[in-house]
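After the structure tokens below, expect a handful of questions from me.
Incomplete set of chains, arranged as in the complex.
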Amino acid sequence: MFPKNAWYVACTPDEIEGKPLGRQICGEKMVFYRGPGGKVAALEDFCPHRGAPLSLGFVRDEQLVCGYHGLEMGCDGKTISMPLQRVRGFPCIKSFPVIERYGFIWVWPGEKEKADPAKLHHLAWAESPDWAYGGGLYHIKCDYRLMVDNLMDLTHETYVHSTSIGQKEIDEAPVITKTEGDEVVTSRFMENIIAPPFWKQALRFNGLPEDEPVDRWQICHFLPPSHVLIEVGVAVAGKGGYNADPQYKASSIVVDFITPETETSHWYFWGMARNFKPQDPELTAAIREGQGKIFGEDREMLEKQQENILKYPDRKLLMLNIDAGGVQSRRVIDRYLAEEREARSLVG
Amino acid sequence: MFPKNAWYVACTPDEIEGKPLGRQICGEKMVFYRGPGGKVAALEDFCPHRGAPLSLGFVRDEQLVCGYHGLEMGCDGKTISMPLQRVRGFPCIKSFPVIERYGFIWVWPGEKEKADPAKLHHLAWAESPDWAYGGGLYHIKCDYRLMVDNLMDLTHETYVHSTSIGQKEIDEAPVITKTEGDEVVTSRFMENIIAPPFWKQALRFNGLPEDEPVDRWQICHFLPPSHVLIEVGVAVAGKGGYNADPQYKASSIVVDFITPETETSHWYFWGMARNFKPQDPELTAAIREGQGKIFGEDREMLEKQQENILKYPDRKLLMLNIDAGGVQSRRVIDRYLAEEREARSLVG
């Protein structure tokens, strides 16, 4: 159950460097590669000749070539050529709209004619020289919505990430959740607390005292179909918190692009955008490594939670106030799903 | 097909030391831990909040805490607390009756009100300082009843364990099987034979001649739901065999607690209780290692036998006199199953 008429992150540019990439997204087996003019293309990963995956082939003169018998496929899904063959009557394969932007390849798995580039959210940090980004990719064996729940309720940090970003004050601070149009925002502010290890390190990087009280914030933004961007940070206590002058704070955006693979698995593109020391690649690497460990801690929990839910499919889960972020996000997803269903039934 | 109203071995105390243990027993996912006063508790391994396995959590102040969002669960399956939440309306999860006795944790996966501690078999050897016990745990991918069959027909030792405890005289000696109430006993006595390697070693440990003829016995006791205890031993030939004076014999009890996990897999708690040199931990370790190897030899046979039976589900297997132990044990199991079915239909 995932909306198909939406932009999802498919991969990063390094994954299609020099060779095509096969990846299943929203149930569709796709191949990604750089076609004519270096433009990224996405096609069904299925050669119309004998069904071989095109992703096992290669790119020659900016065209995708099947690695089995040399069929040359156009980025529109029409066969261009094949040794000694007339290809005009060959059946087409699906092509998928693609955008390369913000350091990611985005794909629209649904109806091509509805793919509007304007529907891709604007990510200011990804275009500004004041920001740096580092991240990675995990394959997680659970429904992508369990990951949305996870990220829209950060009280789990106290337990799952107790040695890095968790602290009991997260549980104790009230949370406010609201939906504005398609966006869900859930916020938590903690005042006059001691920073947990991850943030002590960030304070140090910013030349701020790490052992003095801080104000800390977490503002999670859900954007359809399944992106979660979390403004996080700490400021020297009493300097205005989230609104403090930059010299008093260390802050960043946790970036989570969650792309369904099947009903019970997804691709998790995680990362962090920061607006301090953006020109320091060693810092980027250090943060990336730390964050990679932290996000790895969620994996076992989510995959075993999925197993439990599959074993007891009839059980209703609780929806507490701390779950409001996930609950409201799922409502937005459900609305998208309903719209797609309705559109299909009108066509049918 | 396993009786649920019965005491099964769930785990050993070392497995719940300092952290909860998740284990599926008779189809139920359970979590085991030491709760208030150090008393072992068993609950459904399913947090009522979001379905996370409670076994991924931890024990704090003798209470189980969910590792995802900090829900504190009582050993009765009622939520005790959760940060910033009123938990009174939270749904309960199942709790399972548990007994810690004889060095094992026993669980009753069925109806709580029928769980009578008196139904736990008495194991005299486990409470006597004259006896020592060593054992281990294997996960075996076959119906637990194939393991019962295996242990109630020791002619397999000649073939599966030919280098340790097997010898052709086992096949050649007649076997007597009888059911007394719920207990099935199958016995075999071999007179004036040469001991196989395992028993030569035991004779040596007891200061007895290892190369002279012995009388050997095997008395297998099946006790419901699926425990098999085997009195085994050798005595210097002509001294009375099973009834010989202790100074002439080396004997022990092979202990097998067989706990279904699913219809086609089980937990196999194997071990040996001996009443010679009980204070010698090195001897315990040596026997444990030898026995671990021997019982590992059964695993491939049983798992492939299970595969064969699943591939040819309609084939009838033979029931020979040597199989009488398994056949009669299955009859006891079937009687338990019928009683449970009947009780359910009366309720329904």
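We just call them A and B in the order they show up, numbering each chain from 1.
In this text, a residue touches a chain if its C-beta (ideal position, glycine included) is under 8 Å from a C-beta of that chain, and two chains touch if they have at least 3 such contacts.
On a predicted model such as this, the values are computed, not experimentally measured, just so you know.
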With 2 copies placed here, how many are in the full complex?
-> 3
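Here is the rule we use: only the chains that are shown with their structure count from here on.
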How many degrees of rotation map chain A onto its copy chain B on CA atoms, rounded to the nearest 5?
-> 120
How big is the gap, in whole Å, between where the Cα atoms of chain A centre and where those of chain B centre?
-> 48
Tell me, which parts of chain A touch chain B in their complex?
-> 149, 153, 155-156, 158-160, 168, 171-172, 174, 300-301, 304-305, 307-309, 311-312, 315-318, 320-323
The chain B residues in contact with chain A across the complex are 29, 45-46, 48-53, 56-57, 65-70, 82-85, 90-91
